[in-house]
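Quick one: this structure, given as structure tokens, is what I'll be asking you about.
A protein chain is absent from this complex, but the other protein chains hold their places.
Think of it as A, B and C in the order they're written, each chain with its own count starting at 1.
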């Protein structure tokens, strides 16, 4: 079976989830290329070597700029905190390699459009991790609609509910604009927008209303472990503003 | 037990539903006044006498203007098609009697405000049939919130779904602006707006977006029976535009 | 519309429920005979006159033996505590009148068989209140099976769950063998046995296992009101054994 060497940039929650997927895919499916878990990148304080051993990566790196350019690497998977999605993905594109990037791919619409243009210009394959498309129920809904079995779609009601972010949760990077870029709209609603497009086969043409309200405006500063290597450990124990 | 003579204006779907309620209330509850089902009004072609016999009204009438002024009547229940809610309710208020009116009470905000002013000026009791307040689950939600058991309410998600109005349904009065005044916003969403206010104890202060789209733009003209006495029987079989 | 005068023997929970049904049936359906709520029987201490007024019976009686023989009465509805089902039903049959009897119709199989024989010999119509047959879902299941739409029925799983009988509930007549005849098997399982026969169209031919266990073996003695006129008010406050 032909293989492709994968580098993964990032090793947080999504890093674990993607490691699992890269390791399992050839057991349950028969893809045309077998992914080889070549190298994982993490910040030195995240101990990427230990992560690599636990999750089955052959190597660990603390220098993503070099890693994405390495001739050993055939595909780069971007699973960093949001603010690094665009710079890393652009570097992969610049290296002429296919990039699979977590959503949201950028913090601004302009950045996202530039990334699309860069990928087209470089003629590299790109992929955004809208993983719900492969949930069996969603995939089936897509097929049912595509086959015309339920006629014209008139309404879609979509709500992405999560309940983990109550007052007890500290100021993770997801709550800071400089790291996350956006809040629930980019993080969660991106999925339901994509699923709507995927299931209906239609594009959204108008936004008739939107509300964004941050109910918990301040959170406890976390230790470093909770921030994907971004936090200021010294400040732990104080409070900081939620900015998304 | 002290009694009060009720007149009901209208005898369609809501007329049957209210007749049932007026007849059942003293069996399951012990209200301070026992309602007497005195007279029901219907158009002559609706045969209000037969309706009265089936549903337990002592008398039938085809003249609502006189009925609401009759000294026999202590309370008037308005269950006509929407366009008659305001004129009948205003006549009851003018007669100095309490009025219980189906929603939407009027076709325009201006009319509704005038009705409120008229009722205040005449010092008559009024009641709008937001019946979901007495659904046990809704009443319990109201109590739970009022008791502070779930803290501050941050979100309410409310959708009123009905599925009867597909292409097979003819042009009932509910689909014509001149009779209905409004469409699903007045007919169904009125309930969820009221429930939101009732359960949360809060007022809506801003509307951030709204869509209104009529998917089925034309329907078969119905016979008279389907229109609450409003239809043009001769036209049955043709097509007419949906205007709400 | 032709009418039939109904007498109802009993005025407990089922008495209220049946009163409601007798009053509502001609509003929602068009039966060949209109039932007239002629007379309700109750024990003197139950105040059947007040019950009659609340629920719409024209008369009240405290002598059921005479009532079932009265030439005024065309049909008798038996809703007493269980131990009186058989004696009252037999008296109605002896009077040559149709009888509608609550389940279980008797406390023993022998009694039940004698009742069937008596009814056949007297050529009177009988009816047992297996009301779930008219629940829309059950009626639909019956039709679906009868139409052969789901093929051969191989398994039926049926459980009748109720949760009201915890330790806080006093020794109602349902917990005493002399009044109830049987426990949950006669009271609740009778319904699921009937539904199984009704939906499948098959008879039960073998019982492969059965357990009967009374977990709460003793309950507080209730006041008279809780016992359908059967209780010994003086004893209230003590404890008594559960015997079903």
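What we mean here is this: contacts are C-beta pairs under 8 Å (C-beta built on N, C-alpha and C of every residue); 3 or more make two chains touch, one makes a residue touch a chain.
It should be emphasised that the depicted structure is a prediction, and the values quoted were computed from it without experimental measurement.
Peer 1: For the chain left out of this view, which of A:20, A:63 or A:159 touches it?
Peer 2: Within the whole complex, the residue contacting the unshown chain is A:20.
Peer 1: Considering the complete complex, identify which of C:28, C:164 or C:215 is in touch with the unshown chain.
Peer 2: Within the whole complex, the residue contacting the unshown chain is C:215.
Peer 1: List the chain C residues touching the unshown chain?
Peer 2: Residues of chain C in touch with the missing chain: 154, 157, 159, 207-211, 215.
Peer 1: For chain A, enumerate the residues touching the unshown chain of the complex.
Peer 2: Interface residues of chain A facing the absent chain: 16, 19-20, 23-24, 26-27, 54-56.
Following the convention adopted for this analysis, only the chains that are shown with their structure count from here on.
Peer 1: I'd like the angle of the rotation relating chain B and chain C after CA superposition, in degrees, nearest 5.
Peer 2: For the C-alpha superposition of chain B onto chain C, the angle is 180 degrees.
Peer 1: Between chain A and chain C, what's the gap in Å when you average each chain's C-alpha atoms?
Peer 2: 63
Peer 1: Roughly how far is chain B from chain C, going centre to centre by Cα mean, in whole Å?
Peer 2: 38
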